[in-house]
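Removed from the display is one protein chain of the complex; every other protein chain stays in position.
Entry: chain A
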Amino acid sequence: MTAPTLIFGWGNPSRGDDALGPALLDAVEALRDAHPQWGPVDILTDFQLQVEHALDLEGRERVLFVDASAAVADAPFRAEAIAPAKDSSFTSHALSPQGVMHVYAEIKGSAPPPCTLLAIAGETFELGEPLSPAAKSHLKAALAWTKDWLAARPA
């Protein structure tokens, strides 16, 4: 059954701070059973956003997209409500959450559910590297924000 809340994180767990998205999902998953007040929460991960992920938005009340950000200005994290946008991304990686929402609207002919983007700042993205000390700190802050976001479940 489709849970009303979806958290979708993407990144390559073997590439240093690129693992921030999957790492946040792991942390939420570990806490989920102890927090029934969040309601049912689906957790999905992939290497990158692709158009078929639009189908994962179907039947949700709210969606949180989570990715690592290379922008220092995003430290420790940036969270913002996002809207569908006719995305002009040109790489297989860079289909944005806004673009995924736009694909949903194109395919389903209706507005996607409310979506929020959580961008967690990372510093190093090298193969085989663990999370950097800064990324671990940013992850902790982002997790605290995510717990509040989950607790603020709409009635």
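By our rule, contacts are C-beta pairs under 8 Å (C-beta built on N, C-alpha and C of every residue); 3 or more make two chains touch, one makes a residue touch a chain; residues count from 1.
Keep this in mind: contacts and distances are computed from a predicted model.
Peer 1: Name the chain not shown, per its UniProt record: "Pimeloyl-ACP methyl ester carboxylesterase", "ABC transporter permease", "Transketolase" or "NAD-reducing hydrogenase subunit HoxH"?
Peer 2: "NAD-reducing hydrogenase subunit HoxH"
Peer 1: Looking at A:L95, A:C115, A:L131 or A:L150, which makes contact with the chain not pictured?
Peer 2: A:L95
Peer 1: From the listed residues A:I7, A:L24, A:V41 or A:A119, report the one that touches the chain absent from this view.
Peer 2: A:A119
Peer 1: Sort through A:Q48, A:T116 or A:S137 and give me the one touching the missing partner chain.
Peer 2: A:Q48
Peer 1: Could you list which residues of chain A touch the chain missing from the display?
Peer 2: Given the touch definition above, chain A has residues 10-18, 44-48, 50-52, 54-55, 67-71, 74, 86-96, 99, 102-103, 106-107, 119, 122, 125, 127-128 touching the missing chain.
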